[in-house]
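The complex is shown incomplete by one protein chain, all other protein chains being positioned as in the whole.
Showing subunit A:
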Amino acid sequence: MDVSDWVDARNGFIRGEIFTSEEVYQAELKNVFARSWVFLAHDSMLKKAGDFIQNYIGEDPVVVVRQADGSVKAWLNQCRHRGMRICRADRGNTRYFMCSFHGWVYDREGSLVQVPHEEEAYAPETFDKADYGPRQVPRLHNYKGFWFGNWDETAPDFEDYIGDFKYILDSHIDRHEGGLEVVGQHRWIIPANWKYNAEQPSNDSYHAETSHASALTVLERSRKKRREEKGEPDNRVSMATRAAAARGKQFSGGFGHGAGWHEMPEGAMRYQAELPATMEWEDSVRDKVEERLDPYRNANRSHANLFPNFMMLANGTMRVTHPRGPNEMEIWAWTFAPAEAPDEVKEEIRVNVLRTFSAAGMFEQDDAENWLEEQRIFRGYMARQDPLVYTMRIGDARRGLGGVPGIIAPSVYADEGARGMYHHWAELMSGDSWDDIARRNAERLAQVPHAEADNSQEI
């Protein structure tokens, strides 16, 4: 699909049509979701043989199952017989899955193993059960405990796909030797296009000060009170203080990945939760994390999106945003805590996320408010005519600025993450081959000046 009337990401030109058009949406399911690496499960959700969860790639339901040999398989949750959903539980443990329409039975691998009345109903010379397993997700990759799937055999390997985003992803999921584990989950719907919840973590620290004014105000008040009562050190930089400063960077990766972070002053930390046990524990393991990652990434991380729809926040939020038509998204959010953290730290993280970034979360609610109003406005004809303003810090990004890989804007207030995301989105939407897209991607990255050639942009 040619989307050039609506998107010219290099120049920060994007029109509302891409958020509302049914035609665009159908093309997204085919050209974006069926060709991209999408988050499916985490090892801690599939601990033993037969453990499964349901997830989605776009609108396509997928069952992800731990096999007897410890491997994982994922298959389209659709009976080949009449297209019925095979598994209708969110998660569980089982040896077999039976379609509740006509009783076709599949094993954990997704092989069809039993068909009622097979001998009488189907001629043995033309019917072989081996031909009728559900469609397998042909590409699966486990990256440090996180399982991703891709329908497209021609897509780049996962590690090539994430490219420079590995630096960002590791800063969220590879801080601690024991990895992460799930401590909470939330699912809800927002009547707005899925791309808002991809763009914002890719790009938008800019909204926080205004959109989240109420939460920043009350949490800062509580933090001050706690500090006075419990004598916490006051050298810690709070969320509210960070939001008020433009100091930071924004990351844009090759295939639409984006991230941004406020940069902490020398010696200060960005904690997973600004709560006593968590801060104390993170201080105690700081040396280990700095050795595992580096001091810069120990102190600085905030929001990120692995294109198309895997979002992560420093507080342990990781979510996949499923598209549900142009006008609705379904948020599947998990809370992750370091597996090796003490129980009281995990508890603080669990409660902190549900109080801030769930459907009842004090931050989350106000994001939904923006997105659903945008969605409503774009129903208008005139509202879709003028390009939106994605021009912040255009032309200022440099490769490798500040030693950070990727295309790095010199401020947390920039639109580099969104421009990169929509550029890649348009590339995929074109329907061109992955080979062509990957070649053009490499050419585009090569054109961005390297920071060493021009350090004048450092703030």
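Here is the rule we use: a contact is a pair of C-beta atoms (placed from the backbone, for glycine too) under 8 Å apart; a residue touches a chain by one contact, two chains touch by 3 or more; residues count from 1.
Keep this in mind: contacts and distances are computed from a predicted model.
Hidden chain, UniProt protein name from the list "Maltose/maltodextrin transport system permease protein MalG", "Molybdopterin-binding protein", "Anti-sigma-YlaC factor YlaD" or "3-phenylpropionate/cinnamic acid dioxygenase subunit beta": "3-phenylpropionate/cinnamic acid dioxygenase subunit beta". Here one chain is not drawn; of A:Val3, A:Leu372, A:Ile408 or A:Ala451, the residue touching it is A:Leu372.
Among A:Arg10, A:Arg91, A:Lys224 or A:Arg440, the one in contact with the hidden chain is A:Arg91. Between the chain not shown and the residues A:His102, A:Arg187 or A:Lys288, the one that touches is A:Arg187.
Touching the omitted chain from subunit A are residues 88-94, 184-191, 211, 213-215, 217-219, 221-222, 330, 347, 350-351, 354-355, 358-360, 362, 364-366, 368-370, 372.
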